[in-house]
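What follows is a short report on a single structure.
A single protein chain has been omitted; all remaining protein chains appear in their positions.
So, subunit A:
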């Protein structure tokens, strides 16, 4: 039994609900199944509109799918009783792409990170503060940042705060929904390094959703390709992904820009 089992998920968005005959259905997830083992990272890559974020929401328990099951440690997260759902939620956290919209602009770093702890742990004020400080230090920030507001941080620092909030409850699985996509190259590699370290230290599992196959390649143990709501390939190793002849994978791999503009092919850009 894997940590997370996604079984035949189907989901559509409907529009024109007022009149029944006018309902338009847009299928965003089509028969998706995969498993994530404890302590591993599954990278899900796909272009915009492939259904990556919807799948993330379905797994996080905030978007019930129309068909299929999400089993977390063997429990169906949508059909489990309230107590079990609360336990599951504790072990299932998220880091979003947009670090700025992921934090309430009116709260300090301390309030942001302590929110999950307040909900699940019975800590005294002093214990809560020391836990938050240790979390801040773990993600590369310091005690001085405790009382700062989001506008006083850079995008990378805010993403560190989001990561601190996500790991505060020592979850089993973190859904990283394009978590490094909005960061610059240097910050991106620093955050990826931090995520790798945390994975080791806390025995975390990740579902790394991204359109950036380089980032996915650097952190994932297994890789899946999502295209038009379907999981078209699931590679058990990075090598399989690297040597894949799947046209979508080839197209995505070809679209990676070279590190230096001089080496970027003009013909590729024209295409």
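One rule holds for everything that comes next: contacts are C-beta pairs under 8 Å (C-beta built on N, C-alpha and C of every residue); 3 or more make two chains touch, one makes a residue touch a chain; residues count from 1.
Assume contacts and distances are computed from a predicted model.
J.: Absent chain per UniProt: "TIGR02186 family protein", "Nickel transporter permease NikC", "Cell elongation-specific peptidoglycan D,D-transpeptidase" or "2-oxoisovalerate dehydrogenase subunit beta"?
T.: "Nickel transporter permease NikC"
J.: Can you tell me which of A:8, A:119, A:134 or A:154 touches the chain that was removed from the display?
T.: Spelled out, the listed residue whose C-beta touches the missing chain is A:119.
J.: Which one, A:38, A:76, A:98 or A:143, makes contact with the chain that was left out?
T.: Within the whole complex, the residue contacting the unshown chain is A:98.
J.: Footprint of the hidden chain on subunit A, which residues?
T.: Looking at subunit A, the ones touching the missing chain are residues 60-62, 86, 89-90, 92-94, 96, 98, 101-107, 115-116, 119-120, 162, 165, 169.
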